[in-house]
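A single protein chain has been omitted; all remaining protein chains appear in their positions.
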Amino acid sequence: MDFTFTQDQIAFRDATRRFLMTEAAPEMLREIWETDAGRSPALRAKLAGQGLTALSVPEANGGLGFGDVDWALMAQELGYYGIPDSLSDTACVAVGLLAGLAKDTPGRDGWLERVVDGDIRIALGHPINPLIADAQLADLLLLYHEDEVHAVPRAAVDVRPSPSIDQSRRLGQVAWQPGLATRVADAASGKRLWADALDRGALCAAGQLLGLAQRMLDLSVDYVAQRKQFGRPIGSFQAVKHQLADVATRIEFAGPVLYRAAEALANRRTDASVHVSHAKFACGETAWLAARKGIQVHGAMGYTWEVDLQMFVKRAWALDAAWGDRGFHKTRISDFVLGDDAPLGPGRSFLE
Amino acid sequence: MDFTFTQDQIAFRDATRRFLMTEAAPEMLREIWETDAGRSPALRAKLAGQGLTALSVPEANGGLGFGDVDWALMAQELGYYGIPDSLSDTACVAVGLLAGLAKDTPGRDGWLERVVDGDIRIALGHPINPLIADAQLADLLLLYHEDEVHAVPRAAVDVRPSPSIDQSRRLGQVAWQPGLATRVADAASGKRLWADALDRGALCAAGQLLGLAQRMLDLSVDYVAQRKQFGRPIGSFQAVKHQLADVATRIEFAGPVLYRAAEALANRRTDASVHVSHAKFACGETAWLAARKGIQVHGAMGYTWEVDLQMFVKRAWALDAAWGDRGFHKTRISDFVLGDDAPLGPGRSFLE
Amino acid sequence: MDLTFTPRQQAFRAEVRAWLEAHVPRERLASYDTREGFEQHRAWERKLYEARLSMVIWPEALGGRGCDLIDWLIFEEEYWRVDAPLRVNQNGQLLLGPTLMEFGTDEQKKRFLPRMASSEDMWAQGWSEPNAGSDMAAIRSKAIRDGDHYVINGQKIWSTRALFADWTFGLFRSDPASERHHGLSYLLVPLDSPGITIRPIKALNGMEAFAEIFFDDVRVPVANRLGDEGQGWHVAMATAGFERGLLLRSPARFQRTAQRLVALYRAHRATADRDPAIRDAVLRAWADAEAYMLASYHTVGRMAQGAKIGAEASTNKIFWSELDLSMHETAMHILGARAELLDHGKEASDIGQWLEGFLFAQAGPIYAGTNEIQRNIIAERLLGLPKS
Partner (left out) sequence: MDLTFTPRQQAFRAEVRAWLEAHVPRERLASYDTREGFEQHRAWERKLYEARLSMVIWPEALGGRGCDLIDWLIFEEEYWRVDAPLRVNQNGQLLLGPTLMEFGTDEQKKRFLPRMASSEDMWAQGWSEPNAGSDMAAIRSKAIRDGDHYVINGQKIWSTRALFADWTFGLFRSDPASERHHGLSYLLVPLDSPGITIRPIKALNGMEAFAEIFFDDVRVPVANRLGDEGQGWHVAMATAGFERGLLLRSPARFQRTAQRLVALYRAHRATADRDPAIRDAVLRAWADAEAYMLASYHTVGRMAQGAKIGAEASTNKIFWSELDLSMHETAMHILGARAELLDHGKEASDIGQWLEGFLFAQAGPIYAGTNEIQRNIIAERLLGLPKS
C-alpha cells in the first residue's frame, strides 16, 4: 500500500511544469486565443518535444508506455497552464483507443507513431459529447457509429463550427458517412473501447479541472495580497481569506480522488468507472467553486476580459460538462452507492 | 393592495410581546422544563388573560373572531419567547377545527367557550404527526379515524410518552377506540377539516420557527458583542459578522412568505396550501440556519446546556418536521410549480 | 392586509399590458453594450417616454406619470412578462435621478430630468476609481474651483457604457486638502467635454460594457454641481438606499428568470433528473423569487405608511444577487455540455441567453457594493455589531 507517485513521475511532472511556465505564459495564451485556428503548431511541437505526446503510446510503437496515473498529473499541468489545445484527446484518449484496436488494424501502428512524433491531431467523436473538440483542425477523427469505431480523415467530414465561451475550445458539429472502409473496430469491441475512452476522457477533464482550480486559487491569492482597499491588502480581510481557504480545502481533497480514479482505470479495477465519475464530479465542483470565489475576490476586475483569471474560469465552466455532465456522473455514483451489494463502509476500500 | 398589518394587529402583537418578555424569561422556561408535566397552568391562565386563547374563536362563541393573519404574528412571539406550551394547537388549530363542525354538533359551542376561558387544553391527532403533542395533559383530544373527526376525552385514551430532544415538547403515542359516540364529523366533512387543520398547524409551526430564528439571532448578537478573544469582541470579526448577517438576511425574506400564507389561508385562496408549504419550508430552513450559526458563534458555550440558546435551538430542530416534514412540503411546492398550468412568472402573483 | 388590486390598479395594469403588447419589438434588440444596440435601446426608451411609461414614479412635470410604488411594481411585472428590452439609461434614471429630485435646484431638475426620462441624454455613472472600489471614500479625482468652473483631473472606472453615453456623474475632490468623505463635490459632466478620454474595458463576454474615463483639465460649469460644494458625500448617500436598490432590481425580473428556469427544467426533465440537486435548485428558485417579490410588496407597503428602510437594502442586495447566480448556475447544469455555447453559434438557440445571463449574474455579488460590504453593513447597522 503506497498511495504516492514515484520519483520519476514527480520529476517528469516538474519538468513539464517548468517547461509550461515559460512556454505558456498568459500573454502567449491570449495570442493563441486570437488566432483563427486557436492553436499554435509551434507549441504543439514543443509539447511533443517534451515527450508529452509519447507518454501513453506503447513502447512497441515507440512511446514511453506510461498510462493513466501519469496523465492524472499531466492533465493537471495542462489545466493549470490553460494550454489551448486538446492535447489529452490525442495523446491520451485517442492513444488508448488506437492501442486497443486489433494489432493488425490497418493504420493503427502508423497513427500511434505519428502521435509520438507529434505530427497528428486526432479528434474524438464520442456520443457523450454533442460537439467534437478540434474537429476542424484534426488530421484524423475517430468517430462513433452504432458502437463501431471509425477512423475518418479530416477531408471526409464536414465540420460546422460552434463557438464556446472558452475561446480556446474549438467545437464543431461533424457530418460524415460511415462505411466499411472507415471502420476500424466492430460493435462488439467498439463498445468496450468507447467505454474506456469515456472514462479516460473524463479522467483527463477531471485532472484539467483540478489544475484549473489550483491556478484560479493562485491567481486570486496573488491578486488579494497586492490589491488594497481601506488602506490594507484585501487579502488581510477574513471575508476574503475564508473564501479562498474553502477553495484550498476542496482542492486538497479532490486530488486523491483523482489519483485513485487513475489507478483504478490503469489497473482495470472493478469499479473504475465509479471512481472516474467521483473524480470528475469532485474536480468539477472544485473548479466551479474556485471560479466563483476567484471572480468574487477579484471584485470588478474579476468580471473583465483584462485579468488572466477569465481564461481559466471559462475553461473550468466548459470542461465541467465535457465527457459527461454532472447528471451522468452522479448517476454512475448513485447506481453504485445505492446498489444492493455496494462495498461501502470502512475496510473495503482497496479490496476487490 | 396593502401588504401590511393594521395598527390594531401591531398593537396586539406588541402587547403580547411585552407580556411574554416579563412572564416568560428564560429562567422561568427552565423551571417549567424541569417539571413533570412540562407545563405551567399559571402561565396558561395568564396567556388566556391576555386574550390569546380567545383570538381565533368566533365572536358568536365569545371569542375575538380574528384569524390566521393574527396568528402569523402571535406564533412568532410564542416561538421567540420559547413558550413551553402547545398553545396554538388549542387556540388556533383546534379552534379552527371545532368552528368548522356543524353548528349543532354536541359539545362544539361548549368547547369553544372553554377555549376562550382558557380552561381546556385540546390535543390534535392529525395523521401527519406520528406522535401527539400534549396528549397526556389534554382535556380533550380531537382524533383522526378514516377521515372522520372524533372528540375524545382524555380519560378514554391511553398515552405512552415518548421524550423529545426539546424538553418542552411532550409527545405521546395514543391508543383509543373510535366509536359513534365520539364522532363529531363524518369522513366527507372531516377530510376538509383535517386538511385545513394541517395547513393551520403548519402555519403556526412556521411562525414559531421564524420567531425562534429571530431569538437565536438576537441571543447570538448579544453574545458576540460581549464575548472577547484576541483582545476584542468576537462580534467585530468579519467571519462572525458575516455568518450572522446571513441569518438576518434569510429572516428578512421569510417573514413576507409567512404573511402571504396566512392571508391566503384566511381568505381560502386557491393555492393557500402551497403558500403554507412555502412558508413552512422557508421558516424551517431559516431556523435551522440560525441554530447552526448561533451554536457556531457561541463557540464551546453553544454546545452546552447552560446558555439559553439551547432551548431555542432544540425547539427549532423539532418543529421543522412537525405538521409535515420538508419532503411533505417540498412535494406540495413541486406539484404546484411543475404543474402544467402553474401561475408562474411576474404579474400573476395576487390574481386568481 | 389586503392582497387584491384596486380597480384603478387593475386598469393601470391593463393599460400597460395593452401598450406593451402593441409596441414591444418582435425581434430581440442587439446588445446595448454595442453602439448599434445602444441606439436601438435609446429609440425604445423614447417610445416608452412618449407613452409616459419610462419613469412612471416621476412627477408628470418632469417626464413621469406620478405613480406610487405599487404601480411601479405592476409596471415592472408587465414589462418583464413580455421580455421587453433591458433599460439602457437606468444608471442615470435610477442612480442620479432620485438624487437630482432631492438635491437639484428647480432649474437643474427641469434641465436634466425630462431629457433623462426620454433618454435624449444618456448617463454613465462615475462612482468608482481604480483605488476607490469598495472603499468609496478613497476618491482622488480633483475638481478645483476656477471662477465659475471646476477644473477636473483624474480618473473614473467601471463606468457602464460610457463609450456611448452623453454624460457622466460622480464625486470629485473639490477641496484638495480634504480626506475621506470630506471635501467632495457631486458634479455632472458632459462626456464630450474637451480633455476627456474614454478607454473601453472588455467585460467577461468580450463586449465593451464598461470604460475608464480620464479627465485632463476638464472644465465644468459650477451650475453642474449637485448640492453644495464639499457636500458631495452627503448628497450621494442621502437618497433612500432601499428604494434605489429596489428600482434597480425589480422582483419581476427574478420571477421571470425563475419562470424560464422552470420551463427549461420541464423541457429537459429526463436528463435534468439524473442530478437530484437540479430539481431542488429549481424549486428553490421559484420559492426565493417569490419571497423577493413578497418582501418587495411588504416593504413598499410599510414605506407608504412612513417606515424608514435602511440597512435592509443590504439584505436585498445579497438575496437577489445570490438568487440570480444560483438560477443561472442551475440552468447551466441543466444544459450540460451545451451550456458553454455562445449565442451566435448555430447550435445554441436560446442556450446563449442563459450563458449571457450566467456571465452577467457573476457581477451581481460584486457591483453596487460587494456582498462582503453588504454583510458588514447588515452586521454593523442592522445588528449593531462593533466595527472591525
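Order of writing sets the labels: A, B and C. Residues in every chain begin at 1.
As a convention for this text, a contact is a pair of C-beta atoms (placed from the backbone, for glycine too) under 8 Å apart; a residue touches a chain by one contact, two chains touch by 3 or more.
Quick caveat, the model's predicted, so the values are computed rather than measured.
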### Task
Would you mind spotting which of A:190, A:255, A:299 or A:324 touches the chain that isn't drawn?
A:255
### Query
Which of these touches the unseen chain: B:76, B:90, B:310 or B:349?
B:310
#### Entry: Residue of B:42, B:165, B:181 or B:195 touching the missing chain in the full complex
B:165
### Query
Any idea which of B:114, B:215 or B:330 touches the chain not displayed?
B:330
### Query
Touching the left-out chain: which of B:131, B:221 or B:344?
B:131
### Query
Contacts of chain C with the missing chain: which residues?
275-280, 283
### Task
Write the list of chain B residues that the hidden chain touches.
128-131, 160-166, 169, 171, 173, 228-231, 234, 237, 239-240, 288, 292, 295-296, 299-300, 302-306, 310, 313-314, 317-318, 321-322, 325-328, 330-331
#### Entry: Contact footprint on chain A, counting only the chain that is left out
1-6, 69, 217, 221, 224-225, 232-233, 235-238, 240-242, 244-246, 248-249, 252-257, 259-260, 263, 267, 278, 281-282, 330, 333-334, 337-338, 342, 344-347, 349-351
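The rule is short, and it goes like this: only the chains that are shown with their structure count from here on.
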### Query
A-C or B-C: which has the larger count of contacting C-beta pairs?
B-C
### Task
State, to the nearest whole Å, the distance from the C-alpha centre of chain B to the C-alpha centre of chain C.
40
### Junction residues of chain C - those touching two or more other chains
372, 375
### Task
Could you tell me which residues belong to chain A and also touch two or more other chains?
237, 239
